[in-house]
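One chain of protein is taken out of this complex; the other chains stay put.
Then we have chain A:
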Amino acid sequence: QEANVAFGGLTQDTSLPVEITADTLSVNNADGSAVFSGNVLVGQGEMRLSAAEVRVDYATDSRAIERLHATGGVTIASSQDAAEAREAVYTIDSGLVVMTGDVLLTQGQSALTGQKLTLNLKDGTGVIEGGVSTTFLPGKN
């Protein structure tokens, strides 16, 4: 089953510059595809994405970056929430982040786990699917 979730309520402006830092970057000269490896940190606005390796897929006309494909254990954090998964694909223009592989989403006191999390950074909403279980502390929030 699936559950809708608000992800930090932040509307992320996907036209902000994306800054990527890593140990190494290797670019294939023929098709221009680029792979960052070695504690990669992607930052855009308040959103931070860290992963072991991030592959950059250029659009077909190879002028704009279309997708960031992060693998090897990915953590995405925004102002109050964080989400972890094995893999994540972030399509910059649409602001969609699809995280797969035992997803753990923590929001304040509560935590949600599932197999797949689709976040829309533009309106700050998210859908978590696949064996969703939530744990939250009664009381405060």
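Just so we're on the same page, contacts are C-beta pairs under 8 Å (C-beta built on N, C-alpha and C of every residue); 3 or more make two chains touch, one makes a residue touch a chain; residues count from 1.
What we mean here is this: contacts and distances are computed from a predicted model.
For the chain that does not appear here, its UniProt entry gives the protein name "Lipopolysaccharide-assembly, LptC-related", which is one of "Sulfate transport system permease protein CysW", "Sulfite reductase (NADPH) flavoprotein alpha-component", "Lipopolysaccharide-assembly, LptC-related" or "ABC transporter ATP-binding protein".
Within the complete assembly, A:18 is the residue of A:3, A:18 or A:127 that touches the hidden chain.
Seen from chain A, the chain kept out of the figure touches residues 14-32, 36, 58, 62-65, 92-93.
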